[in-house]
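The structure appears right after this line, and notes come after that.
As you look at this complex, bear in mind that one protein chain is not there, while each of the others sits in place.
For reference, chains read A, B and C in written order, and residue numbers begin at 1 within each chain.
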């Protein structure tokens, strides 16, 4: 019998994860939960919306009324639903801080839960990336899927480490100011550095791969559509750029783009997915082929991260690992197939 | 027998119009044509692309080779195709200037053609908007679909003029710097006024509705996703804001959005369509409900224009009008149905 | 004897007003006051800063220590200073809300005060613009200098009204997201309309000129350096554009710029003042000459507003009016001379 899944918190991440769960045949989305009648909730539940027909619950009992007044049909509240024993796992996509409190409820109600990278690593025994540590989530009750930037570094560095060894990695991150809808956030015409080195991304990668020596620096710039990373890595041995390109081509959820073919900016790559996928989701790490360059054991490259969607397939794989319903390779392949990921 | 359509020029407009033609059952897309192996062309023709399977032609004979070297299967060249008599109409979406030259070829090959609003009004006897002057395109060989901003003003003003009379309209346009992919275009951190008053938009509306008294001012700002108009109109009689809201609700391709429901910026409205439509296309004029306000005979409102897609349904309707295959109301309704436009 | 002035709140406006007071010979800056050791405070008081040598006070007694710990020499606190009777007027440039509370103190200590446009109009019996209602501030204890956008409309419309009569004015405002330093503010890649019509600017102009019929619409865009207004006005009589240009040329603090001479954007005009004035201050309303256009009694134009500095000379003139130390024309002329305003 398929694991029964609820997504709690229908925002940027929640709406995507719920949509992705619906596209799998070995898990069932039995409900979504939220606290207020947002435009996002309305959109996804409308007749032509990607979550149309999914039962809606109030995340907490005293929000039922507000949702109903907002014009929604509410099945009940999440704690009540969990009490019925008809839910096996909650993907918690609530804001940071709220997830901490929810965890206590999930524990009490004896359901598994997945948390997102905004939460502190301590929220779960495992910080998860499908390629790097799929097996560690097996049988766990609580798992944290690491955040977008960390996910991109985990995928690429895990692959390099496995194939060539990684002695030291340095990531220089150029972050977006906010997601497209977060238009109260800046900066406008300014660059804002994270003045703590390492930025939190490096230590977060180490939650996934504790043995990896990595340092990250980060700045925030006036863009909404993607993050970008400039990476340099000291490998365990001397390799050619062709060696690395081959490895990247074989790494799931890493995709090479050629500037010479017209993909010479974050906007140009996003445009490709506007023509193919709802919400122009790009869960793949987009590596600019021309930027993969080696100097002896030193490797350089630049990649793009679609902050809104990169963690979606990781959530799906985490579910399979936690229920033991598939091995890593099978799960990654299945998720990719179902989501149209290359 | 369905009219046979070719789209010449597969860029921002061309890729959308071709996709829209494919979604109609009373016209056939028999080919697309272009001059270079762009990333856009590649994307739309890939297996999961919206134009997969459409025969590709070189717009001019000496570009066949370049396209083939770019990895495309090329059926032939456009002039040759037109010579076969198997094409009834070309939707020309080539850059301004090129369309002028193409017109001579279409004339010679005796096919009808539709041009876009970037062309001078003199390129065709009719400047077209589906609501305002559908019948004028009937039986015509050459029609020009007016540009995005003009289309939004034509729809709203035609409807107001029909219902209440319009004595004078003033549009203050806040234009996007470039489309998302046009990332070499500015401005960054500057506002660039059109220092000629009226800007070309007012006279362009008058190509559609010659009797209308309208003046437009325009500036360019650092955004890529939409234009925005602040409009004030002197109506022929005193009306209430409810009267106007009713009319706007009934006008096809005009849609009201409420800031109070979360749609309080151009980004928030675009986000809605990210969740529903490929390329987040929004051919509707999005009017902020709260901004519709009257003072005696004076009316104010603010609306948003998705510059990339608003003219797509007008191209489809123009085809029907030119072949006499449907009356206005039927055509507008059919187009909207097929494209999922509200 | 010169009126003795204190500026309370040394931020974007306060630092400029204090600097401007220092440049006058008929009023004395006896101190500035603030609550925290900000980078702005540090900069302006450094040896090469524009306010070097000005005595610093804590705005409230319990902030003395924090300022001292921040490395500042603090003369005392503002209430204490006011008790000595050595201050005649406080220019209050504190955040909105704080100014309301401060007013009670100023009343109690029996000093005059000027408030800024962020405060509600009810904070003072007069909302002030130097050209439009200089005499109304005479002998008043409390005056409010209206905000940047309102000031630009008051200057231009007062001049037009005086010369030709204004029957109706409509302003379409394109506002900056935040000042250059306010880099946590958006929007990035979005346009945010004020969905209430009129926006507060129209009613605010009417605080200055109650008889004026004006409606304003406003949107916010991703820029930091200036606001921009597209204005259309129904005049009391038919005039030529040359008539209007002549009037604008003669209006103090209104300056014509020609796009043809290279001043074709807000950034290009600001660049001129980077080469001439500290902080590239531009207290003048910058009207694009080419945009001044008439249609019978209807007038159009576009102007730029430097939000940080336009209200600075108005504060100076308000001081003179409140102490009766100069008539309007003399004060405006004197202020302009001392500040290098054309």
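Here is the rule we go by: a residue touches a chain if its C-beta (ideal position, glycine included) is under 8 Å from a C-beta of that chain, and two chains touch if they have at least 3 such contacts.
Since this is a predicted model, take the numbers as computed values, not measurements.
Across A:60, A:230 or A:245, the single residue that touches the chain missing here is A:230.
Screening A:291, A:325 or A:338 against the full complex identifies A:291 as the residue touching the chain left out. For subunit C, the list of residues touching the undisplayed chain reads 15, 38-40, 42-44, 46, 48-50, 180-181, 183, 188-189, 224-225, 261-263, 265, 267-268, 270-272, 274-280, 340.
Listed here are the subunit B residues that touch the chain not shown: 177-178, 180, 182-190, 192, 222-225.
The missing chain lies against subunit A, touching residues 170, 172, 174, 187, 189-193, 195-198, 215, 217, 219, 221-226, 228, 230, 232, 259, 264-268, 288, 290-291, 293, 295, 298, 300-302, 304.
By definition in this document, only the chains that are shown with their structure count from here on.
The chain with its Cα centre farthest from the Cα centre of subunit B is C.
Computed from the mean C-alpha positions, the centre of subunit A lies at a distance of 47 Å from the centre of subunit C. Touching of two or more other chains is recorded for residues 180, 183, 188-189, 224 of subunit A.
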